[in-house]
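A single protein chain has been removed from this complex, and every other one stays in its place.
Chain lettering (A and B) follows the sequence in which the chains are written, and residue indices restart at 1 in each chain.
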Amino acid sequence: MADHPNTSLPEDRGYLSEHGFRSWALTMDHKRIGVMYIWTTLGFFVVAGILALLLRLKLLVPGPALFSDHTYNVLFTMHGAMMIFLFIIPAIPSALGNFFIPLLIGCRDVAFPRLNLFSYWIFVAGIAVTVGTLAAPMDTGWTFYTPYSAQTSAAVTALSFGLFLIGMSSILTGLNFIVTIHTMRAPGMGWYRMPLFIWAMYATSVIQVLSTPVIGITFLLLAAERVFGIGFFDPAKGGDPLLFQHFFWFYSHPVVYVMILPAMGIVSEVVPVFARKPIFGYKAIAYSALAIALIGFLVWGHHMFVSGMSTVAGVIFSFLTFFVAVPTGMKIFNWIATLYKGSITFESPMLYALSFIFLFIIGGLTGLFLGALATDVHVHDTYFLVAHFHYTMMGGTVMGLFAGLHYWFPKMTGRMFNETWAKSAWWLVVSGFNVTFFPMFILGMQGMPRRYAEYPAKYQALNVVATVGSWFLALGVIIMFANFIKSLRNGPLAPDNPWRGLTLEWQTTSPPPEENFHEIPTVTDWPYGYGSRNEAPRE
Amino acid sequence: MSDNHEAPNGAPVSARLGIWAFLATELLLFGALFTAYAQFRITHAELFHQEHLKLNRVLGALNTLVLLTSSLTIAIGIAAIRRGLQKLLKVCLSLTLALACGFLFIKYLEWSHDFHMGWFPRTNLFFGLYFMMTGLHGLHVLAGMGVMIWLLYKAQRGSFSAEYNTPVEITGLYWHFVDLVWIYLFPLLYLIG
């Protein structure tokens, strides 16, 4: 495949041939829907990223600066809510998942294409409502803790409704994927011949279907609290503010696995291709995804050790929390073992995948301090926590997403990006990321609380370091996106299989034709048959 | 598992799997409310006892009967169309719709009585839960009615047959679920103090 001469003419743009608004807005092609999700989510990544830069800019000085404390609170709320609900949750599952699940399992579309389009548009409707609330912006933090969120004058009711719609989109997408993976796999593709990205997406979809309704009802109750005066979360009316936190985290903890599992799936695809080795411990990685999804439902209380929850509950949740670390650790060991005796090349997808592993190890290990009861009491709600989840979410998920974007860019667009620019962007992103977020661990250990518009002067030095780091990070991201956009227009035409991968998407043209495959492939082997056993290619 | 790979959209296996996944979602949606119910029942046992006496058990029981009957009619409808009996399907769908209307009408009587007595969602936790739970359930009844009107329209045009009746079947599953939720709501709210 690798030496296959490039046959795609510039005129044959595969699924991209048709033009015009209607051809996109009313499409039922999972690839086009995936592309629309990519643009939407990356758009919000940029917006929320700019907000983050503003926040960091303000934190250059400890006292009042630039804008009021209230504005700061609004900005960190918007930064968090947009990053979580409009970018990171849909970014890999809905965007890359939509595009690549059918391609990786060898079918022509998802199980319910019409539902898929509907999911996209309620996502957009939810965004419209959410963005509409900017008229009276929220200042509750993305966690919306009651009773503050039930009292503040911000547009919490409208926002609840917007997020309810976004949640519905998430549920329907997950449902669609579950059914697709169950029923649409190419002939010969048994469960153990599925690419690990599919396993990851399957586990992700299960979480989406089972946890999102709880946040949906929680938002409804929050709205009802404000509109009808129901007092479920209001102690003055006999309600319990902790009930809100339980509901909130029952969703919001599993959902961190919605964010991270797909990224782990991408890493599991990229590492073997660029190490030219079979993935090490296929079944262990596959089952660890399911284990994470399962245990992930039982640990939400570790966000509440100091909330006033009973000590016994804290103990149980802490115990369970440590068991999420086991399957997570397994994945890391297996990826590293995959590198052993490989023949590794360092193209940009691999660089991002390796930095995923590097940064996620730091994110994971610092999680131990948060999972252990005694130390959590100290670092909870401090910058230590901020650093920890940025290492897992940005250092993890976003690096995974960047790996995926580079890895699949040739397939999605039919063009290659500039590797030199991609590498320079990578240097800036990874070093800028560490300079931005590593100091926050120390700040947190020294006791600087999160969500502080103004802070004691003794914390200034490290805050300055972090702010300067954020500029490098931003510059790296700008170069990366500029490279993508430039390559979209005039990058060299991509071969069908530029990375010599064995998964099914590489067997079709770049970009794929409207129904993905000219002929549905028959699968006879697992997709990681690299290495010397594999002299003759499959087929 | 890949047997219906080339099958068109809406093939039985995928549709059935899809509706079960959807019902799992619904279960957790209501599950959160049931959790809130459990918690407040424990912390406010006295309040729950006093307030539940205010609800009209007779109307509640009547509604249970109405909804159970509607589950039966739609089940008969599904059995009918599997044998290709289009006319019976239409009768059953109409009956189910009528029963659903009856359910909502009785619910309306109850709610207007409550409002008349000055019992609102904000009155206390019990009524908050009562209105949220029956309200959300009522919305599900409404949604089910919407789908059934659409089914009736399709049935009128002869779209369903012994070979193709997936939409009727999955709507039936959904309707049974709505029924099931009520079967829990009724004793929890009306009977157990």
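Operating definition for what follows: a residue touches a chain if its C-beta (ideal position, glycine included) is under 8 Å from a C-beta of that chain, and two chains touch if they have at least 3 such contacts.
By definition in this document, contacts and distances are computed from a predicted model.
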Listed names "GntR family transcriptional regulator", "Periplasmic protein thiol:disulfide oxidoreductases, DsbE subfamily", "Thiamine ABC transporter substrate-binding protein" or "Cytochrome c oxidase subunit 2", matching UniProt entry of the absent chain: "Cytochrome c oxidase subunit 2"
Chains in view touching the one left out: A
Contact with the hidden chain (one of A:118, A:297 or A:455): A:455
Touching the absent chain when the full complex is considered, from A:15, A:99, A:177 or A:282: A:282
Listed residues A:24, A:118 or A:145, member touching the removed chain: A:145
Hidden-chain contact residue, picked from the options A:43, A:187 or A:447: A:447
Identified contact with the non-displayed chain, of A:53, A:158, A:313 or A:368: A:368
Absent-chain interface as seen on chain A, which is shown: 64, 68-70, 73, 139-141, 143, 145, 147-148, 151-153, 235-236, 241-242, 275-284, 305-308, 311, 314-315, 318-319, 322-323, 325-326, 329-330, 332-334, 336-337, 339-346, 354, 357-358, 361-362, 365-366, 368-369, 371-378, 380-382, 442, 445-447, 449-456, 458, 528-534
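Heads up, the rule we're going with is that only the chains that are shown with their structure count from here on.
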Centre distance in Å when chain A and chain B are each reduced to the mean of their C-alpha atoms: 35
Contact set on chain B toward chain A in their complex: 1-6, 9-11, 13-14, 17-18, 21-22, 24-26, 28-33, 35-36, 39-40, 43-44, 47, 120-122, 124-125, 128-129, 131-132, 136
In the complex, chain A residues that touch chain B: 107, 111-114, 171, 174-176, 178-180, 182-187, 189, 209-214, 216-218, 220-221, 224, 228-232, 237-240, 243, 247, 250, 520
